[in-house]
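Before I ask anything, let me first share the structure, which is written out below as structure tokens.
With one protein chain held back, the other chains of the complex are shown just where they sit.
Per-chain numbering from 1; labels A, B and C assigned in written order.
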Amino acid sequence: MTLRTEPFIMNMGPVHPSTHGVFRMRVTLDGEVVIDMEPVFGYLHRGIEKLAEERTYLGVIPLTDRLDYLASMTNNFGYCLAVEKLAKIPVPERAEYIRVIMAELQRLAAHLISVGSFLNDAGAYFTPFLYMFRERERIIDLFEMVSGQRLLYNYMRPGGVSQDLPEEFIPALQELLKQMKGYMQEYENLLKDNEILGARAKGVGILTRDMAINIGASGPVLRASGMKWDIRKVDPYSIYNRFEFDIPTGVQGDCYDRYRVRVEEMKQSLRILEQAYQKIPAGPYHTEVPQLIRPPVGETYAHIEAPTGELGFYLVSDGGIAPYRCHVRAPSLMNLTALRDMVKGWKIQDTILTFGSIAITMGEVDR
Amino acid sequence: MKFSNYGLGIIKGMGVTLKNLFRASPTTQYPEQRLTVSKRIRGTELVWSVEKCTGCATCARTCPQGVIRIVTHPGEAGGDPNRYVVETLEVDSGYCIHCGLCVEACPYNALFLGYKFERAKYRRQELVQSKEDMSISQETPSAYYHPELAGKLPKQTLLIDREKK
Amino acid sequence: MFTGIENAFVNLPQALKADWPGNVWWHWVIFTLIAIVFFLGSVIMFIFMERRVLAKMQARIGPNRIGPFGLLQAIADAVKVLTKENITPSNADKIVFWLAPAIVFAPVLMVFAVVPFANGAVLADLNIGILYAIAIGSLSTIGVFMAGWSSSNKYSTLGAMRMVAAVISYEMPIVLTFATIIVLTGSMSLNDIVIAQGKYWFIFSQPLGFFLAFVAGCAEINRSPFDLMEADSEIVAGFHTEYSGMKFAMFYLGEYGEAVVMSTIIATLFLGGWQGPFLPPFVWLIGKIFFVFFLMIWTRTTLPRVRIDQLMKLAWKFLFPLALINLFATGLEVLTFPNGLPWYFIPVNFGIGVVLVLLWSRLYKVGWGRIEIQ
Partner (left out) sequence: MTTALVAQDIANQLNANYPGVNTEVNNNAVIIDSKSLLSLMTYLKITPGLDFNYLTTITAIDYYQQFEVVYLLVSMEHNQSLTVKTRCNREDPVLPSVTSLWRSADLQEREIYDLMGITFEGHPNMKRLVLWPEFQGHPQRRDYLQ
């Protein structure tokens, strides 16, 4: 007699401890083995692209905060670059430096969360997560100092930033950089060489280089697959060509590589910050821009290297005060394209791990 | 022989957690211990100066959420022609996203963000601020977009200062 | 009818001596009470300790509001959880669903019958003490499986399946390690085993045994890094996802009760139980129990979770053969020196343990990885 078995369909999410928000995976299981997986999107869809069509160019900035809510500064940055490109607004030197400092601090903060929650998904019971939140707190303190808020900063404006740095910012940044080095070492000691993490994450959820390019992956996910592609290097925006930094890449594109690439990127961010705060010039922090920006008719695409990947804004102007169309190229969404292929055949635990290693933010996936 | 695959990583990690066992926690226990917020905090209430305001309603036009309601009239004859009398100024802070764009837009520096932040209310209607609630005479404005006010406010507590050597 | 009681009171002075006559009836009452109070007290202390130590290690503070240092937090939680609504899922198998918590909880308590608190201070000095502890201790698996199956929740079913697989696999190495101790002492009674550790604790002569028992014990009571039966980041809460209120409290108690039991057995077998200078014996025992539990908290804080196939491989390809080899080597040593091992076996056994662990970890591959799906 043969035992009749049938696959087992499980809905992971939208409310699940490790779906990073409200993501739903419809997983078909054969015992513990994932034989099929279908991602279901849309639980956090707020129609930001539609809302942007009815707001002024300035009024869209608070909306971009809410895209990748763990990296508001870079979202502001990308949008402001697009508006500047469209309306041809010059940016003063000091503002460029402030923007780079903010973007790199934001990258640190966002990577701390993605690495922490990845390790938490691997099962290290909240320890790395809380350690990294402790350090993120220090960074957020600085953001609070300059912008007055701790999550949705709304700090950058077309033509500069909304306010100048307070005088206590640079000493605080210096102190932060000094302390971060020790903490980075602590994370490395905590789990880098851990045998269990190695057994769990190495070789799991492989995204090959060709596949990564084909699915339009970007950011750490693409670089972990071995492709040396960083918008800051290949298409330097703002003043990134003035800084010295490396692009860390992975070898085979497994979960461990993605984790390592993020950690290495944090180190590179620290390097950029070291160079940036020393060179920051005095001067105006923004260009005088009218409240209602009226860019000439046209369309433009500006992209930056956000913590999750290539964040792009495709803006179409009809000459009015509101964007005619504001499309967001969301890196989190694109990185998820191959999730099904990455988890098929692995265990259900690896599904969570792979998903965690892509490190999406639902605000950006659904928009 | 390399020991990196024989549990050395685990031992290193255990060392880190043990070190943290004896380290002071960064937690602040909120109601008893308090941190000083940033000087530029975007607090829960707008602060409005009746003397400076000319009733131009730029704030209401700038607000991306459309939560500022302003009603003005030209005032009595013989008054300043560029100045309107503000009859009503209402902000529904329940819908306010605290982006601060109204403060930046105000051409006469009559609008500020509040410095206080503990303004939980029981009912939604109570979140609507009238112009009396927002008056600068009873509220502390924060230094958001008004760096000249920063001198009077206390220094922000920073987590990094606790471990400064 | 009263003679029994009279005898009891007549025999009271003798009874309170170290070697109690086992058939005095109030001996059972007292020790049952002691066992229950000790069990509940140590569960509450364990919960408190776990939360506080975990919090400290994670740069938090932990519960500190109720009572001095938050000591009463566990009691407040108990009050809260008891007053909560008991939710039974509409698709659940009601009888099994209600029965499961009791089945999980009862065997855990029963193990304390054989744990000695001092020389002879034991509810029932069974001559098959270890066997009893193992046999009764794994009964709670049935309750777990009942809970997982009856909840009609897929997470619960997965968690229960994993639990059963893990417990069955990890019984093997743990029993073999305990057998090593039996070979050394020649007795199954826990009291005799503790007495046999008068000269030195078995952790010194059996370092490999301690390691194996600790790892297998962690897996058996599903502590991290083997907590994948209730892996919160994967299957929400495993078998007790659907439980709430009192029934959840029973699972919670049972879970920590298992931790108490496992710590107690390891402390008794390897750390010399109540043996120790200066302090009264039960203080030593409690101290050792908490030390073992501290080790468990420490690993839980640091280590990520293993995968289910790695869990199985670890049991059958690493712990099981090593436990067999350890048993064989110990048997040889005991045969060669029937009158007790000389002191130099401490470094020798330590060396054997280290070499075996290092060599064996080369021999096996972790997990089988990806499975091709047609």
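The rule is simple: a residue touches a chain if its C-beta (ideal position, glycine included) is under 8 Å from a C-beta of that chain, and two chains touch if they have at least 3 such contacts.
Not measured: the values here are computed from a predicted model.
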Visible chains that the absent chain touches, using the contact criterion stated earlier: A
Sole contact to the chain not displayed, among A:Gly47, A:Pro90 or A:Gly283: A:Gly47
Omitted-chain contact residue, chosen from A:Asp68, A:Glu135, A:Glu175 or A:Glu310: A:Glu310
Per the touch definition above, residue among A:Arg200, A:Arg329 or A:Lys347 touching the missing chain: A:Arg329
Residues of subunit A (touch criterion as defined above) contacting the omitted chain: 41-42, 45, 47, 49-50, 53, 211, 213-217, 227, 229, 234-236, 298-299, 301, 303, 310, 312, 314, 316, 324-325, 327, 329, 333-334, 336-338, 366-367
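What we mean here is this: only the chains that are shown with their structure count from here on.
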Chain ID, smallest distance between chain and overall C-alpha centroids: A
For subunit A paired with subunit B, centre-to-centre distance based on mean C-alpha positions, whole Å: 25
Euclidean distance of C-alpha centroids - subunit A vs subunit C, Å: 44
Averaged-CA centre spacing for the pair subunit C and subunit B, given as whole angstrom: 52
Touching two or more other chains - residues of subunit C: 57-60, 301-303
Junction residues of subunit B - those touching two or more other chains: 5-6, 10, 13, 16-17, 20, 26
Parts of subunit B lying in touch with subunit C, wherever the complex brings them together: 5-6, 10, 13-14, 16-18, 20-21, 23, 25-27, 29
Residue numbers on subunit A that touch subunit B, as the complex places them: 55-56, 58-63, 127, 131, 134, 137-138, 141-142, 144-149, 152, 154, 162-164, 166, 168, 172, 175-176, 179, 186, 189-198, 291
Footprint of subunit B on subunit C - complex, ascending: 53, 55-61, 64, 298-299, 301-303, 357-358, 361
